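One structure follows; several queries about it will come next.
Only one protein chain is missing from this complex, and each of the others stays in its spot.
Labels run A and B following the written order; every chain starts at residue 1.
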Amino acid sequence: MAAEDRTTGSAGLAIGSGSRLTRICVRAALLLGVLISLFPFYWLVVLASGTTQDIYRYPPKLVPGPHLLDNMGRVLDTVDFFGSLFNTVVVAVLGTVLVLFFDSLAAFAFAKYEFPAKKFLFGMLLVTYMIPAQLSLVPQFVTMAEFGWAGSLKALIIPSAANAFGIFWMRQYAQNSLPDELLDAGRIDGAGFFRLYWTVALPLFRPALAFLGIFTFIGLWNDYIWPLVVLIDPDKVTLQVALANLNTLYNTDYSLVMAGSLMSVVPLILVFLLGARHFLRDLAAGATKM
Amino acid sequence: MATVLDPTGAPAAEERRPDRRSRSTAPGGRRRHVPPLLAISPFYVLFAVFGAFPVVFSLYLSFQDWDGIGEMRFVGLEQYGWLLEDSVFWHSVLNTFEIWFLSTVPMLFLALVLAFLLHSQVRFTGAYRVAYFIPNVTSMVAMTIVFGSVFAQSGLANSALRAIGMDGIGWLSSEWGIKSSVSLMIIWRWVGYNALIFLAGLQAIPTEHFEAARVDGANSWQTLFRVVVPQLRPVILFAAITSTINGLQIFTESQVLFQSDDVGTTGGPGQEGMTIVLYLWQKAFKEHQFGYGAAMGWLLFAIIAVFTIINWRLVSGSDRDEGRPGLAGLLRRKGARDGR
Partner (left out) sequence: MEHRRLSRRRLLGVSLGGVGGALLGLSGCGASSGSASAGTDHLSLWYWKGSLSDKLLATARRGVPGRAGLRVRGSQIPDGDIDSKVRTSLAARAYVPDITVANSDNLATFFPDEHEFLDLRELGAEKVRDRYLDWKWKSCFTPSGRMIGFPLDAGPTALYYRRDLFEQAGLAYEPADIAEAVPTWEKFIAAGKGLRAKAPGKPYLVSNIGNVFQQILLQSTRQFVDADNRFIGDQEHVRRAWDISVEILRQGLSARITDGTPDYNAAMSGSRVGTMTTAVWAVNSLKESAPKTSGAWRLTTMPDGPGNYGGSYMTLTRYCRDPEAGFAFLTWLLSPENQLRSYQEMSLFPTTPVVYADPAMRTPDPFFGGQRPIDVFGPAARKAPVVYFSPYEESANTPFFQELTNVEMLGKNPGRAWRDAVNTAETTVSRLGVS
């Protein structure tokens, strides 16, 4: 990406060209920042691998203890960890796939086609982005109850299957990266709207889809207030709700709660690390490109 | 979210280069509009059912007294009247703004400094980015539990203070302790995210500006505030707007942090951590006053709308000479300047 290339060009121009001392200071500051950024995770590992008694000892124990597997095993005995993990994965994966499909399809139409009321519809899209979800927490719950969806994962997946942010973002991407000539060529071959979308547009959208995908996935994975409200069945909850329940039910057993926290954090970090390169590049590009 | 809203919905690229193709090659008849309309319809259908309808329905609900189980009772504007007199509600509004201010201002400042530092760095930029972004990826529930243990009376934060000979602080049992704890969690979570967005903006600033500053003999701080900040203004404002929208919806931190206190409904001692959304949730789903919750949702919406309008005004006010008001206009100009 262009932004990446320029890094080398402009680096050193801001302050880095100062004395060696300045450079060392900058590096020290950055490393300190990294430490602060990552310390809570380290601390989580320390807490999750100790005993409940260790946690409030003074002076505190600053290195991991030997009880990690122990504590994790107790989490598995206490709550349906894999069931909650499964629910979370279902919501995050299905939700992400739907968002990617619907958003890219709509973005393709907005970017490359003319149709009646296009400007109005697009304007409306942007206005909807400003409506906070919490405004309608109560009526949304009642609506779900009427549908008979309360307590089911549908209530988490379907309402968020297409979103204004993704359509807006993908449309910008489509305008910049999808040449009209390619579409024209496809049309000459007799391809219609949906074939052009599937065979021409979608492959070119891949980088943008990777970003939007991870972004959506993280959002769905970490959603808390809506699952807390709508997942009535205590035996069918997402990881976030299960963890909050564990925290309330077992507040006397802190190492257990910490082990549960650690287990809920690890899968998502792995997913993120796998896709981090694409994601961060596109995040940066996304912010300035529009 | 990494997006910028365009109030006009018309991107510059499209205006400069009208979409000739679709006009010239489209076959006649209204039927050609069917596929694109079909393609955009899922969003609008979902929005109608799960977005627009609940919003309208919540207006109806806000005129009722209803526990979700029994009969609804029409009470007119009574819920709004109670809401205006409800000291806890106004306390939650005040808390929300205090926490928003305590978190957003340092967060944006730190993000700016961090972006500036990252920008001057050649090596390990990829690793830095990952490290700084990870806080934003992890579950808020889990990290709130961790922070809760750090800020406990006998937690790590107070142990550290004790080690350097200071008295412990009532992080979770005093007014400013609670607000600082919640704000620190928000700052930790969002500094890296915003720094990376600022960094992208920084990298888009032409290098001549830095050289010119250097020729003028500006030091690092002067460069930061004379060159970088003005150039980044649109991106900073974008970050400010999204932080405002996010900040006014704080819920998880306050709920999980005080989970042992009546299952997180109180917002801690003195209700100092009670936020608007937490109070809405408590009234609606703990006490089952659905009408009251709906009325509160509307008031929250009004507050956010006012803030958004103020934000837009602030930006467009200084931008009128350019003829294109709005944040998106600003960003677009910058984009055009970068040759995008």
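Following the convention adopted for this analysis, a residue touches a chain if its C-beta (ideal position, glycine included) is under 8 Å from a C-beta of that chain, and two chains touch if they have at least 3 such contacts.
The structure presented is a predicted model; accordingly, all values stated were derived computationally and were not measured.
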{"item": "Hidden partner chain, touching residue among A:Phe39, A:Phe86 or A:Trp149", "value": "A:Trp149"}
{"item": "Residues from chain A at the interface with the omitted partner, ascending", "value": "52-53, 55-56, 141-151, 229, 232-235, 245, 248-254"}
{"item": "Those residues of chain B which, in the complete complex, touch the missing chain", "value": "45, 48-49, 53, 56-57, 60, 67-72, 82, 85, 87-88, 148-149, 152-155, 170, 173-175, 260-263, 266, 269-272, 285-288, 290"}
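Keep this in mind: only the chains that are shown with their structure count from here on.
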{"item": "Mean-CA-position distance for chain B and chain A (Å)", "value": "15"}
{"item": "Partner chain B, residues of chain A touching it in the complex", "value": "3, 6-18, 22, 26-27, 29-30, 33-34, 36-38, 40-41, 43-44, 47, 55-56, 58-60, 102-103, 105-106, 108-110, 112-116, 119, 121-126, 128-143, 158-159, 161-165, 167-169, 172, 175-176, 180, 183-184, 187, 192-194, 197, 215, 218, 221-222, 224-225, 229, 239-240, 243-244, 247-248, 251, 254, 257-258, 261-262, 264-265, 268-269, 272-273, 276-277, 280, 283-290"}
